[in-house]
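Missing here: one protein chain of the complex. Every other protein chain is in place.
As written, the chains take the letters A, B and C, and residue 1 is the first residue of each chain.
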Amino acid sequence: MAKLKGRGVAAVNYPTGMNLGGDPSQALIHATTTGSFVVTLSSVDLGQGLKTVIAQIAAETLGIPYDSVMIDTADTDTGPHCMGTFASRGTHRIGNAVIMAAREAREVMLNVAATELEVDAADLVTDGKGRIHVNGAPDKGIGVLDVALAAHFKHGNTISGRGIFLKPKSTPVPETGEMDPDSCQAHACTIAEVEVDDETGVVRVLKLTNGYEVGRAMNPALAHQQIVGGAWMGISHALYETTEPYYPDRAHGPLDFSEYLMPGPADLAEMESVIIERPASNGPYGAKGIGEMTANSPIPAIANAIFDACGVRVTSLPITPEKVLRGLDALQAVNPV
Amino acid sequence: METIDTSFFTEERAGSFNTVGTSTERADARGHVTGRTQFYEDVSFPNTLHLKMVRSTKHHALIKKLDVAPAMKVPGVVRVLTWKDVPNNWYTILKLIGVGPDDEPVLAEDRVRFIGEQICAVLAETPQAAAEGAKRVKVVYEELPPVFDVEEAMTSKPFTNHGSNYYIYEGHNCRRIRFGDVETAFKQADHILECRYNSAPIEHAPTETTGCVVKPEGNGRYTIYSNTQALYFTLDNTALILGVQFNKLRMIGGTVGGGFGGKVDVIVEPIATLGAMLTNRPVKYAYSRAEEMQVSSPRAAERFYIKDGIMKDGRIFARKITLYVDAGAYCRHSTYGTTKAAAHMPGPYTIPNVHVDAYCVYTNRTPSSAMRGFGVTIADFALESQMDQIARLLKMDPIEFRLKNAYRDGDMKAHRKEVEGAALVEVLQAAAKQSGQKLSSEFLAMSSYGWGSANGKA
Amino acid sequence: MLQAVVTPTSLGDLRKALKLAPKATLVAGGTLVMPIINEGAHGISTLVSLSKLGIDAVSFKKGIATIGAAAPIAELARHSELKFLSAVIDSIGSPTLRNMATVGGNLFAYGDLAVCLVALDATAIVVNAKSKRSAPVEEIIKKGVKAGELVTHVSFAIPKPGTFKYAKASRRALNSASIVTVAAIIPLVKGMVADCRIALGGVAAKPVRAKSVEKLLNAKLFDEKTVRAAAAAAAKEIAPFTDAYASAWYRARVTPVHICRALLGDAAGKS
Partner (left out) sequence: MKGSVVSITLNGVERETLVAPGTTLLNLLREHQSLTGTRRGCDQGSCGSCTVLVDGKAKLACLIPVETIAGSRVETVENLALNNELHPLQQAFVEGFATQCGFCTSGMIMAAKGLLSVNPRPSRADVIRAISGNVCRCTGYESIVDAILAAAAGMGKPLKKSA
């Protein structure tokens, strides 16, 4: 028996958003009497962290602390339209809508502050900690709380904003396929190291070294979650998963988490990932969608590493021990040792 | 934990932020760890009816007889819904963005086209009574020959009700990309490499299964607590299927126990809402784990044929791709995914001659739909396996080979969109650096800013 | 639909319960029966739980281990006398499942422990309404028990140190069903194999003895060459099937490999 080691590379790009019918999302923002801001959406958090990242984007644009932002989602009676959470569109589309809404609300907030401070609104800045002051003169300022109170009870102003992001519909030209389906592209490269058991065909992924280009990481820890979880799913797709283990034969479809194979906590690979950032010109603070892409590059990188290890090119997913072993047997038949 | 290598695109990424770029604690983390986060199934209402679906046990068959009377005899069974109860039984999810035709019945009428297809819905006081009722519904089938292979399906007798086992894209039997002239280019190429790649369907397998609870509000409105990934998609389709004004429905959701694309379909809400309307009681329809695994849409199985014309110097000169996407019995989001796949071709490389035929094909299996990396994940497996084969054919380092072909700003993609914001060169460089692989100065100097331009590194 | 769940606390109570509901389904840890109950439309009207019968103890006497059928598998890990089974225990489900799943359940699910019990030549103690009998576990697995019978205990001699061999091939490292399970007792006398027992799981509907492999090993020098040659004979004993984990072809193809690994260790043939 031998454990054959190999290394494989793959690089990919991934579109942010997918637009064949117009791809909008909206956001509404308003301040409470006490200077909290409510971002109202009908957007869905699947676990990727939308509620966190959107609050960060809103806080950044409003110039207030993250803690002062509340995300109110998702109720179609109150939340404005969102196309949905898919196509790596959430952070990009909703983030952009939130920035637009937050700018409008910020303008009102600064105007109220200017009135209270008897200065020109154009001279005001926010410190991100809950205060608004004259640029260069931190003492000449007012708290966001007081601005909100004044807006409500003195001036009769609503500190609010409306935002929408729309990628207009692109209809492909039937003859050539000319189209504009996406907003930007994120990128990834994986270098996989594997070990192949030459008697059983079992593949173990030893290590994935990943480079990810994400536009800008709104929250690096959450980007890291997507990267690690996505790369795990990549390993899972490469070696384990299917609802039809003998496709196109329909038999033996798994019905539970025992039969539906995915790597467990004892089957993990070492992972080393680096993020690089090339902000997207149309992304919120440059962010691109990365949630989907993270699963993609590990799959071919593993397939290529398996070939490197043992000379078996498996061209169908998942790469089961059986497929590898049949490949090894075929090599042995051609070239007996 | 997370490393950002700021030596790439240093100028472009410069900026000062307060909260953006900060690893803020997750807003939902404390709710998750204390068990207080409210998922859709955590709401409950008195008098809720439980819905159990009777499903096809055949791949393809005519329904000769459907007898629901035995189910009604089970104590606790309140009603059985069949297609006759559904106001607009035929639908397609992407209707809202102008995609047709309506190719899928909410509940099967005279035939079934895959194992697991919804036939009728048993509503009962308890999940146990609903399951018992569902088991007792009698369905008499006359089996028809099924088709399981995508290429076979292209030419076999159509089983769909729209005349072909593939989707028609504006008069073409596939989504096409035509860029340059691949046939002439193949003649000029030094090497030709052809290979077939394929995949089997993949399940999203979220830990929370798909489901909803629908509550009649007594004022003609219905609140749908759902774990859909797209509230308005679900609301609008549900209203269209049920023939009610959009504002009669209210969706509440937004907190989902994993989606990965599996909760973009609109399957449970219309029928549960119909049940709530016809009984004036709350109705719950949650997929069992087995239903989630086998009945909910998987990621499509795909089959690729890639033919490349390659020059001795390592440049790919032409790429021809034929792709079959196994949509299963109905279209759902597959037409869109197939177009997305076509637009993704030929991968992040600048290739002057590209020809893509992407077929969206119907077979008698569980309809496939969106999943993380829709249209792209399996394509990347095929494309990047192919890239590895070419690098080996040319005896080139796989990273250097990719750098030679990587797209740059200003290049024209095969779907005639100019590249901007490219960074493939840099992720290759970054991964090489991270793994300790030393690239030669020629490759280190490359940049996404353009061919022969100085790179984006500080 | 389920009408009653009964939890008798003595064998007498159990007999009474079964008299009232002869078609009752027995449940112990719940890992096998409850998924069926939860799915509904199961046709089971009475569940009789074995969890409080008092047949969950593990005891040792003169080198013989006696294990109650309702003992959770996790319980086995608490006894140093059973340390030789630690790799087996570790390979069955997860710690959470092992807190529930029982020895008896594993026996009738033809699980990995059942394979070991066959290799260990364990005896099952079987009771019915009136009497008590004992029978080899191997026979119980082959023929099942009669209506009204219940396996209350299994017992086996603790094997001599170093003689028990075990390997399980599965698709995941932990908590994964068997593709091939190999359990064996390989006693050596002066380097020669003396009366070995080898049982295989995952390669037929029920655990099987690999008698032809045993035959080729007995009275032979225990070395790699002998083991490899003998392992190939396992093909005669197995009736592999295809499931979501592996095809029949794959099971058959790797059965000799895993017999070698069980007997020789993972390092076998590394050269």
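Rule of thumb we're sticking to: a contact is a pair of C-beta atoms (placed from the backbone, for glycine too) under 8 Å apart; a residue touches a chain by one contact, two chains touch by 3 or more.
Please read all numbers here as calculations on a predicted model, not as lab measurements.
One chain is not displayed; in the complete assembly it touches the shown chains A, B, C.
When the missing chain is restored to the complex, the residue among C:G43, C:G63 or C:P95 that touches it is C:P95. If you put the hidden chain back, the residue from B:R26, B:K215 or B:R303 that touches it is B:R26. Note that of A:H224, A:H252 or A:K288, the residue touching the chain absent from this view is A:H224.
Touching the omitted chain from chain B are residues 1, 23, 25-26, 28-39, 41-42, 44, 126, 204-209, 256-260, 288-290. For chain A, the residues touching the chain absent from view are 46-49, 221-222, 224-225, 228-229, 231-233, 256-258, 262, 264-266, 268, 271. By the touch definition given at the top, chain C reaches the unshown chain through residues 1-7, 27, 29-31, 34-35, 37-39, 47, 49, 51-52, 74, 90, 93-97, 99-100, 174-175.
By our rule, only the chains that are shown with their structure count from here on.
Put simply, the chain farthest from chain C by mean CA position is A. With centres taken as mean C-alpha coordinates, the chain found closest to the middle of all protein C-alpha atoms is B. Centre-to-centre spacing of chain A and chain C amounts to 46 Å, using the average Cα coordinate of each chain.
Each chain gets one centre point, the mean of its Cα atoms, and the points for chain A and chain B are 17 Å apart.
For chain B, the set of residues that touch two or more other chains comprises 290.
Put simply, chain C touches chain A in their complex at residues 35, 169, 171-177, 242-247, 249-250, 253-254, 257-258, 261, 266, 268-270.
Residue ranges of chain C in contact with chain B, taken from their complex: 1-2, 39-41. Here chain A touches chain B in the complex through residues 8-15, 18, 20-22, 41-47, 49, 51-52, 55-57, 59-60, 63, 65-66, 71, 73-77, 79, 81-87, 128, 169, 172, 174-182, 184-185, 187-191, 209-213, 215-224, 227, 230, 233, 237-238, 241-245, 247-250, 253-257, 259-260, 262, 272-281, 285-286, 288, 291-293, 295-297, 299-301, 303-304, 307, 313, 315-318, going by the rule given at the top.
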